[in-house]
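Could you have a look at this structure, given as structure tokens, before my questions?
The complex is shown incomplete by one protein chain, all other protein chains being positioned as in the whole.
The letters A and B name the chains in turn, as written, and every chain counts its residues from 1.
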Amino acid sequence: MRKIQFALLFALSVLLAGAAVADGSGWDRHDAVREAVGDATPQLGQLRMQMPSVSEDGSAVPLEISIDHPMTDGDYIESIRVFATANPNPEVVDFYLTPLMGRAEVSSRVRVNESQTLYAVAHSSSGDVFVASSDVRVTVGGCLMTSDDDIAEFGQPRVAPPRNLAAGQPGEVRTLVTHPMETGLREGPDGELLPRRMIDTLIVEFEGDTVLTVKMHTAVSENPYMRFFMAPETSGNAVFRWTEEESGDTVEEQMAFNLS
Amino acid sequence: MNNHLPWKSACLTAVLALGVSAGALADSHSADLDHLADEVLAGGCAGCHGTDGALSGLVPAIAGRPAEELEALLLQYKNGEGNPTVMDRIAGGFTDEELTRLAEFFANR
Partner (left out) sequence: MSNDKKNLGAVSRRSLIKGLGAASVLPMVSACGTMTGRGSADARVVVIGGGFGGATAAKYLKRGNPNLDVTLVEPAEVFYTCPFSNLYLGGIREMNEIAHNYDELKDVYGVQVIHQLAQDVDPVAHTVTLGDGTTLIYDKLVMSPGIDFRWNEIEGYDQAAPQYAPHAWQAGEQTRLLRRQLEGMDDGGVFVLVAPDNPFRCPPGPYERASMVAHYFSQHKPNSKVLILDAKDNFSKQGLFTAGWNEFYGNRIEWVGLSGDGRVMRVDAVRREVETEFGTLHQADVLNVVPPQKAGMIAERAGVTDDSGWVPVNPATFAATMADDIYVVGDATIAAPMPKSGFSASSQGKVAAAAIIAEVAGETPPPAYFTNTCYSLIAPDYGISVAAIYKTDSSGEVEVTSSGLSPAEADRSTRALEAQYARGWYEAIAQDTWGTRY
């Protein structure tokens, strides 16, 4: 009898797990996500959040969030915030978008401490709220055991501009800067906590106008990687500026974008 | 789960028609199944010691060696003694009781 009950429970839990697939449901069980949603009733199923279902390296899990939504001055996605509910700090990364991006699609690489559901919350300028989620199982593959290597310093900014940029058409931009993104939660070899050292923001400007602001939290992977879109109407200069918290040190990269 | 497999009853029918006792069939199954759990427990050992632990090559054979000797070696490796290269990491994955079963399994090969 006991066995049968267990089998039933197991079958039920499998069914439930199957039903909970990544549509954003369950968001209201988590304080941080609830706070980000606010008073609105969020729409599920429109915002897309893509992460691998199984990750063999929780220190850098690819994350992509997108939504088919206008990006015009009148109506655009103004923020996308990401939460990892089982991380020590649930905030992962916040993107503050503008119509200059032309497309609401962003990617990064993030730390996922253990198997869990991650949520994304997007707000539009007209007050709509969208929620998506993604279940990630983290497991370190047996042959993947690695050892610590050098600590990255703050610097070496890299930007890959869009290929074949056409006026007003969104083009893909990839950025990376080396930085340890030390959380202040991790022990060094001597058993002492390593001091916190984080990048606070990446700000992207085009001809003086802000295109995108990325606020980073402890779950952004070492050497932060950000991928997004820009849709300039004219050729011009883009500036990418990373600012360290506490020190306020910045690293900047400038690049001329030429329409083809 | 097996109950709805159509072949099962058909198979028994066929066997009975040929005059083979269904009891004998069942016996041979249960005999196999007794060994099955140990075969699975010991399955990985063949990866370096050959089928049934009987390959004598660059890695020593373990089949047919006295159970006490094998058990003592495994426990020693589990405790990181006896200059193991990899066997400490292998033996460390098993409980003492499982190591006893492994020793008996290979002693009887």
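The rule is simple: a residue touches a chain if its C-beta (ideal position, glycine included) is under 8 Å from a C-beta of that chain, and two chains touch if they have at least 3 such contacts.
Please read these numbers as outputs of a predicted model, since none were measured by experiment.
Touching the missing chain, out of A:Arg29, A:Arg158 or A:Arg186, is residue A:Arg158.
In the complete complex, the hidden chain is touched by one of A:Leu176, A:Leu194, A:Val239 or A:Leu259, namely A:Leu176. The missing chain lies against subunit A, touching residues 52-57, 59-60, 139-149, 152, 158-160, 174, 176, 178, 222-223. On the side of subunit B, touch with the chain left out of the figure occurs at residues 1-3, 5, 7-8, 10-11, 13-15, 18, 28-30, 32-33, 35-37, 39-41, 43-51, 55, 57-59, 85-86, 88-94.
We adopt the following convention: only the chains that are shown with their structure count from here on.
Per-chain CA centroids place subunit A at a distance of 48 Å from subunit B.
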